[in-house]
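Certain chains of the assembly are absent from this excerpt, and the rest are unmoved.
In this document, chain identifiers A and B correspond to the written order of the chains, with residue numbering beginning at 1 in each.
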């Protein structure tokens, strides 16, 4: 077991991740005619779409001889194992054992609660006393609002989930890591006014960079006249972050109101532990191109991928180094305020359920 | 140490594999002018053919500085190490230390008993009190009988040997795993009459599938007129399985006698542990083509390889899943009778030598 190397107060025992909440399990478009194997929160699962269009998640292990059910095939009745043909329904119950008249009651696999909302698949991660969810999964209206067009992808990280939180809550790294795309001038980034707020379950970081040079991705996507007034609004919750960034022509209008114009990038960032040492990163980027939406979205997504590839390289190298050097003190700097707050929230949640 | 995840009564200590018996080490055609490195039953060995045409097996470690002897070269006098040139005979004794007049008595490597019979290399795995074999290796006359032509191959498995026993003793999986080759109709397979018998050292499983559709491999190899009467006879011993399958035109003659006609496939399946977690699978397939024997054998072997590749994928995925989920109960179904009996035989042998 590799301890989370940055967090300070992780209880040695107890659940590894905050419970009684929804985590992102994937995107709607990932469930086609084939079952999907994905380990989430330490649980190897098979996700699939049922004949009636619903979604289902089962433990990825046939109860007969333990073959991953994700190697099986989808039928109208359910998911059939690829070894001896046992058929399972969305509730995990075995419906048929080929060649055997009676299906014993113990022939079943564990089922999990999976919901689909706004193109996002959400998995309920409940404690023993909350196996059934007590609320709906979070809404994310921007995928379907008609105001934006969007696309996204799923990245696998050989690094713990909180290193991605750190990265997303401190966008000052843009000036050093992402010069080719969304970065822009490093000095401007590091000196931007930053306001950090939040409560026991969330963090909000707002940064304004007035009268700055537009970075390459922005220029490609929007007809800015010259310098820009730029905002970054990051909202962290343990299961996902929403990052609304954008810009208007410098001095043309205020940027601290929700109805501001200009170029918008709305990022959805679901970060779900695979194990304590690895995670999945589910992201979409929604934008409001003024013209040629398909071509503009394609370019924004291409540059987002470049950007997120750079982050992945940095974060995985950081994690390898954390493992290599072991637990050592770290020096905090001014930009860490938001990330540290998020770490305290996770640590508090883990402590409360220990 | 990874416990055998299916077996129930494996003693914690004691030898890992049944002793005082012959295991398959390879095939005759594998020993040409070069030494062959192969780990068998936890022992890293070098196998080679001596100048007089015999076969030999030594510990794969020079007694001087531990280089694998399998990196050396074969000479008329024996096997010469590729680092400093020490020469070893088939009995493991060092015959020459270049540049040194005297060869000390302690300069030797461990030698093992290797025999060649019917194109199969057999290694004696003796207990301390039976270092010397007390019987000949098993005969397998079908390689040389003139009645069949045969070919085969060696597969390495990242899975324990007993998972291959399970697979071979329950051919009902043909209908789900091997649809493209020898499978045929899944329903027929799962509902075939199965007769399981045996004694303390062997298991015999016989299944008849009357009036069934011939699978692709059968049609390619034999001029069946239409539907077929098909048999599967599996004989398990701890070191190897002999599987005699075949078919005649439906209703044309009885299939429960040894002199039945039609299409025959005689499979030899040597399964030898490499380690507790990995194994070697040595197989041959012998067949009786009515015409164009070379072309027919080539096709049968090609389809056998496809089939065994499918098995390997399933079994290795099964083992990874067994490791991932750890020890958990399994639900038995009707087709497991033969495999469970074989597991009880191995468990009994291990218990008796603990």
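The rule we apply is simple: a residue touches a chain if its C-beta (ideal position, glycine included) is under 8 Å from a C-beta of that chain, and two chains touch if they have at least 3 such contacts.
Owing to the predicted nature of the structure, the values given are computational and were not obtained by experimental measurement.
The copy number for the entire complex in this file, given 2 shown chains of one sequence, is 3.
We adopt the following convention: only the chains that are shown with their structure count from here on.
The residues of chain B lying in touch with chain A in their complex are 5-6, 166, 170, 172-173, 175-177, 186-187, 189-192, 314, 317-318, 321-322, 324-325, 328, 330-335.
Per the touch definition, chain A reaches chain B in the complex via residues 44, 60-61, 63-68, 71, 80-86, 97-100, 104, 106-107.
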